[in-house]
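Let's turn to subunit A:
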Amino acid sequence: MKFQSQKVAWGFFATCMLLFTLQIVYGFIMAFAHAGFDGLHQWIPFNTARASHTNLLVMWMLSGFMGAAYWIIPDETDRELAWPKLAWAQLIAFVVVGVTALIGFHFNWWEGRKFLEIPRPLDFLVVADVLLFIANIGWTVWKSPKKSTTSMVLFFGLLAAALLYLPGMIPTDNQTVDSFWRWWVVHLWVEGVWELIMGAILSYLLIKLTGVDREIIEKWLYVIVGFTFLSGILGTGHHYYYIGTPRYWLMVGGVFSALEPLSFLGMAIYAFAMAKKGGRTHPNRVALLWTVGCAFMSFVGAGFLGFAHTIPQVNMYTHGTLVTAMHGHMAFWGAYAMLILGIITYSMPLLTGRKLYEHVTAGFAFWVSNVGMVAMTLAFAVAGVTQVVLERRVGMDFLTVQKEISVHFIGLILAASLFTLGAAAFIWNFIRYGMPNAPVTGVAVAKE
Partner candidate 1 sequence: MTRPLTEPPGGVLMWLIVALELVTFAMVFTLIGVLRMQQPALFHAGQAALSSTVGLVFTLLLITSGLLAAEAVHAYRLTRTHRAQRFLFAAIALGLAFVAFKLHDTAGHLAAGHRLGVDDFWDAYFLGTGFHLAHVLVGLVLLSVVAFRLHRARPPELETVAAVALFWHLCDLAWFFLFPLFFARA
Partner candidate 2 sequence: MRLLTWAALVGLAGVAVASGRPFVAVSLGGVKALLVGFEFMELRHAHRLHLALFSAGIVALTALLAFLVTR
C-alpha cells in the first residue's frame, strides 16, 4: 500500500464481510419461512427478517463504498487521509448505529418503510456519520494538488448520496407523498448517484488492472455513466405508476427508464473492450474478473431484468411481487456487491502483502457465487411469474398463492446454498489474508 492511512479501508471491508454474512443468514430465515418452515417466527417474524436482510445489505454497501473511498482517495490524490483517526472513529460509530438498528428491528423499533426502516433518531446519526466521512475525504481531495476525474466523481457521488438520504426524512402522514419521497432515496441512489460511485470505482479498477491509458478509460466511462445518470433521474417515474401520483408519470417513467438498460449495456461492452485491449499483464486476475463481471452482471440484473418490468403495462401486474425480488437480487449483486468484492479483491493483496489471488479459492468464490446467484434469480423468477399469474390474472387470494408457490422456495434454498458456498470461500479468503500489515511504499506528504 502507498499510504499508512489506507489501512482504515480494511476496517470497512471487514465490516462488509461481517454484515454480508449476517445478511445471508436472514435471507435463509426468510427463504425457509416462504417454504413453510417458519420455526423462528416468535422471535424473528418475517417483517423483522426482511428489514434486517435489506438494511444489512444497504449497510454493507455503504461500508464498502466508504472503504473503497478511503483506499482510492489517498492513492489518487497522492497523500495521506486528512484525519485517519476520525476515519476509524467514524467506522466504529457506523457499526454502533447499525447494530443498534438491527437489534431495534427485533423489538419492533422500526419505521416500516421498505429499505428505510431505520428509526428516525438513528437516521440523523447515519447522516452525521456519513457527513464526517465526506468531510474527511473531501478535505483530503481539497488539500491535494492532484485532482483526478476519478477522485472528483467519487467524491461528488458520495456527497450526493449523503444528501439524497434527506428526502426520506421529510415528515408526512400521506402514504402517497411518503412513497414519492422514499423513491428519491431508494431509486435515485441505486439508479442515480450510486452509479457515479460505481463509475469511479470501476474506472479506478480498470485503470489499475488493464493498464489502458487513464485518459481513455476516464473519458468514455464517465460519458456512459453520465447517460445512465441522466436517464435514471427521470426514470424515477417508473415507481410513480398507479400509486396516486399524476398519470403523466406513466409516460415519463416508461420512456426514461426504458432507456437506462442501454447505458448498462454500454458499460458492459466497454469493460470487456478495455479488458481485452489491456491484455493480461496484471497478476491479480481475479480482481479483473470481478470488475468485468460486475459490468456484465449489472447489465443482466439491472438493465435486462429491470427493463423486464419497467413498462407501465407490465408493472401493473408485477409490482411488488417476487418478480421485483428477482430483479432486486441480481441488480444489487451485479452492480454493487460485485463492485465492492472487486475492490476488496484488488486491495487486499496490497493491504496485507499476501498474494492469495493465485489460490484456487479466489476463482472458486467468483464462479460459484455467480452461478449461485443466477440460479437464485431463476428461482425467484419462476416463483414471481407464478405469483403474478395466479394472484393478478386468475385473481386468487394472496395467501393462497403464497402456499402454491412455497415449493419454489425449496429451489431457492438450494440455489442460495450454492451462492453461500461461493460467498463463504470469499470470506474465508478475506480472513486468511489477515491484518493490513504491508509495508508503506508511498512518500507521505507532510501534514501542513
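These made the cut because all candidates are chains of the complex that A comes from, given by their letters.
Everything that follows uses one rule, which is that a contact is a pair of C-beta atoms (placed from the backbone, for glycine too) under 8 Å apart; a residue touches a chain by one contact, two chains touch by 3 or more; residues count from 1.
Please read all numbers here as calculations on a predicted model, not as lab measurements.
When the candidates 1 or 2 are screened for touch with subunit A in this complex, the one that qualifies is 1. The touching residues of subunit A, counted against candidate 1 in their complex, run 223, 227, 246-248, 251-252, 254-256, 258-259, 262.
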